[in-house]
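Note that one protein chain of the assembly has been removed; the remaining protein chains are unaltered in position.
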Amino acid sequence: MATVRFGFTPAPVHVRTARLVAASVAQQARLSPDLLDEVRQAAGEACTRAVARHRRHGVDALVRMKFAIGARFVAEVADFAPVTRTDMLDDAADSMELAAGPTDEDTLTEEVALTLLSGLVADLQVMDAPNGIGSTVRMSWPL
Amino acid sequence: MATVRFGFTPAPVHVRTARLVAASVAQQARLSPDLLDEVRQAAGEACTRAVARHRRHGVDALVRMKFAIGARFVAEVADFAPVTRTDMLDDAADSMELAAGPTDEDTLTEEVALTLLSGLVADLQVMDAPNGIGSTVRMSWPL
Amino acid sequence: MELTIHTRTAGTRTVVDVGGEIDMYTATSLRERILQLLREGVTALAIDVNQVEFCDSTGLGVFIGASRRLREMNGSLIIVCARPQMLKIFQLTGLDKVLDIRDSLPTDG
Partner (left out) sequence: MELTIHTRTAGTRTVVDVGGEIDMYTATSLRERILQLLREGVTALAIDVNQVEFCDSTGLGVFIGASRRLREMNGSLIIVCARPQMLKIFQLTGLDKVLDIRDSLPTDG
């Protein structure tokens, strides 16, 4: 099974490269061309959410993205920001909550990103680290 | 200083993504547009050499590429294949040696890649790991 | 691809034409441009996203923020969008029910 990893200092500019990487790796894995835009957007959203979380908590550690090419195409994006109680309650807010919701930009971005991911990706898991530091977005698509 | 990392299972197809990553990271670091093709080719050559070395020695470990964006734009590509005596003697062969040289494809690729890198990149270092496992190509360009 | 932002007037409404990619890297300049218009007293705003090639959650966040601020000011925000790719992300997030999205600018401005 092939693995591709991409890690980056949590800055918005690198999320663009992350989208390129996701689309390139997916294309070379021969993912259906219909799914390429979805993978590109989804990987971008997961990285955007991770950068927003690192920024909100002042965490400098690299955001990590990993692809596994096997029976399915699996993408994982891991952040290393503390998991707060609010994060857990607010997972994938509905649109009314979003419209009325947080005014802090990074928190809003995190919620919108999760809501968009929930709508976009059929196989999506968001896992908080057992020790409370970091969360991972795991997504997969058929090959 | 910003860091971007890219790691991949040593297969030729991922070298294409590695070139994309190098060009994208260099462009976003605002490297002079004149140098982008050179960075793309050089990062590709270093990764090609690493994949050839892993393949020749049957090493499955990921090839690693790392970019550091600071006073200069620094790219490092690390492999994890044993350093053999021949490798050291054959560094950056001249064209007559290449033409008469090794018939095994991966060895030829390694030598041509190093020769090309020596011609292409002004600030180039090739370092063998002190323990004899792995080598790193380090290159830098002005920002 | 970089973001382009142009402002024009249509009747009594101020229209912001956006093109390119709206993502975490470019959204700040769009947010700043809109805040500046609100500070200048604009209360009837339209954002035309028909030339947008890519938009992520950060871009949606800018629309949500603008909509919220204009509601507080008793102003109004119209999103002009006929692009299927953009409509899809409004639908996926349910924002099509919260934002006033039209396929073209209303003729009354």
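What to note about this one:
A, B and C label the chains in the order they appear, each numbered from 1.
Assume a residue touches a chain if its C-beta (ideal position, glycine included) is under 8 Å from a C-beta of that chain, and two chains touch if they have at least 3 such contacts.
In this text, all values refer to a predicted model and were calculated from it rather than measured experimentally.
Within the whole complex, touches from the chain that is not shown fall on B. Check B:68, B:113, B:126 or B:139 against the missing chain and you find that the one touching it is B:113.
Seen from chain B, the chain kept out of the figure touches residues 12-13, 15-16, 37, 41, 44-45, 48-49, 51-52, 94-96, 98-101, 103, 105, 108-109, 112-113, 115-116, 119-120.
Here is the rule we use: only the chains that are shown with their structure count from here on.
Chain B and chain C have Cα centroids lying 45 Å from one another.
Measuring from the averaged C-alpha position of chain A to that of chain C gives a distance of 24 Å.
Each chain gets a centre from the mean of its Cα atoms; for chain A and chain B, those two points are 30 Å apart.
Within chain C, not a single residue touches two or more of the remaining chains.
Counting partners per residue, chain A has 13, 16 as the residues that reach two or more other chains.
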